[in-house]
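First the structure, then my questions, so here it is.
Our next item is chain A:
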Amino acid sequence: MDFAAHLPVLPILLPMAAGATLLLFDERRHSLKAGINIAATALLLVLSIWLLRLVDVAGAPVVHVYRLGDWAPPFGIVLVLDRLSALMVTLTSVLAVASLLFSLARWHKAAPHFHTLFQFLLMGVNGAFLTGDLFNLFVFFEVLLAASYGLMLYGSGTFRVRAGLHYIAINLAASLLFLIGVSLIYGVTGTLNMADLAQRIPEVAPENQGLLAAGSAILGVAFLIKAGMWPLCFWLPTTYMAASAPASALFAILSKVGFYVLLRLSLLLFGAEAGALTGFGSEVLLIGGMATIAFGAFGVLASQSLGRLAGYSLLVSSGTLLAAVGLGDKAAVSGALFYLLTSTLAVSALFLMVELVERAQEPAANLLTVTMEAYGDDVEPEEDEQEEVGVVMPGALAILGICFGLLALLLSGLPPLSGFIGKFALINAIFNPAGLGAQTTGPGGMGWTLTALLILSGLAVLLAMMRTGIRTFWAPLEVIVPRVLVVEIAPVVLLIGICVAMTAQAGNVMRYTDAVADALHHQRLYVGSVLPEAASEAGQAQ
Partner candidate 1 sequence: MELTLAIAIGVLTGSGVWLLLRPRTYQVIIGLSLLSYAVNLFIFSMGRLHSGAAAVLDGAGAINPADYADPLPQALVLTAIVIGFATTALFLVVLLASRGLTGSDHVDGREPH
Partner candidate 2 sequence: MRNILPYPVLTAALTVVWMLLNSFSLGHLLLGAVVAAGASRAMTALEPSKPRLRRWQLIPWLCGIVLIDIAKSNFAVASVILRRRARSPGFVSIPLELRDQTGLAVLACIVTSTPGTAWVEYDSATGELLIHVLDLVERQEWIDLIKNRYEATLREIFE
Partner candidate 3 sequence: MSATILVWSVTIAQLMLVVAMACNTYRLIRGPRAQDRVLCLDALYVNAMLLVLTFGIRTGSSLYFEAALVISLLGFISTVAFAKFLMRGEVIE
Partner candidate 4 sequence: MTHAEALPAWAALLTAFLVLVGASLTLIGAIGTLRFRTFFERVHAPTLGTSWGTGAIVLASSLLFSVLGSRLVFPELLIGVFVSITTPVTLMLLARATLYRERSEIASAAAPDLLEDPGDRPT
């Protein structure tokens, strides 16, 4: 095996190694720890881009299968690197870079082990994206959740702890559901490997199909909690609002993990060849997704603080994605992925903006937000005074204003940025599921409703952000110029810049997402790559 063959496992091992190494150094060595974290995150970004290039080759789709422990699937655990997972890993590392940069200004010193938790979160997220094993997925879910608990509570404070308690309680319940679902599926099918499962599901005896469906449904509920579907999503806005800015910026990917799994599993396990269970749950996703969009839109409008607004806008995007999975056709999936990229980047940037904007609103907040909360009580004031990292931004308010405006465009899906293209791609898919020009009947009632919801939710986001933006940037008589460091605004600009670049390169990105959607609809390809022997046997049998 040459080195390149080991690439699929590196997005998991690299953060893990970095996180573990960080533990060997004393807590007070902030710069050293930050340095390690920066290096690891940068390396992860490079690596993920490498992976992206590895799978994005013309011709037949490439699926890299990594057999951990050199055990053949379905017995050993496999990692599966295909276009979808490479895309998600790359998105994660981009968010990580942004979030890390932001945290360098002050957050990373607010409490112990920030960098370690940060790297472990990346490990968990990447593992969830890469694994091809249902129980291993659970483990990585737990890794990412555990790290997210840590980052969520990072910095402590009343509001945060209260929200954290809810977040943890609900996710513990979800984890239990996950376990019930996985084990029930194992009890009926006798396997945990996703590809193997895809093979076995059509052959499940009729008297066992009810149990299998029940297991899948329970599993689905667990994912829906994480993906934030109404009415399982109420924890989400509060949690994201309460978490520190870099944490919530990174959390933007977490709800996408739920979406990713739903997308992957519903197409792999309940795709066209799943026998009696074909299309299992897709209606629930569609209707639930639409309900989520509606609820999120109302929530956005009802939000009084920017943080909550950002949280609800995340719900809108979650709902949109779920509904797209519910639609299930290639065009919708491709559009959804495009939308996913842009909305995740934008929401993440918005979460970073929240803190900066709030600093502009409240003079007291201008002085070290962190210290107020984190150092409230302390018997051992061992941390020294915060020192400056980077240079304070001139014209900060103007730049914040521009960024805010661009984010409003991105999140509401108003032209010309990628937010619009994503939404348009989805609407286009609703009207032309087989592609533009292929004559199909118009969308049904669901299609019209979804279209209306997509458009109206964008409007709601626009109204709400306009309200907030006007209140923040236009209304105040005396303008408080917030102390914003370059390292704080740079990640926002970076994320928005990527969205802008995605706008310009929308054709290429869509080509990629089209290819992803196409591959997802050929579950044989996935199964055949993971289980070549089984696939060839099946081929011979036919």
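If you want to know what made the cut, all candidates are chains of the complex that A comes from, given by their letters.
In the analysis below, contacts are C-beta pairs under 8 Å (C-beta built on N, C-alpha and C of every residue); 3 or more make two chains touch, one makes a residue touch a chain; residues count from 1.
Note that the structure is predicted; figures quoted are calculated from it, not measured.
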item: Selected partner (touches chain A in the complex), from 1, 2, 3 or 4; value: 1
item: Residue numbers on chain A that touch candidate 1, as the complex places them; value: 135, 139, 142, 146, 149, 153, 156-158, 161-162, 164-166, 168-169, 172-173, 175-176, 179-180, 182-184, 186-187, 192
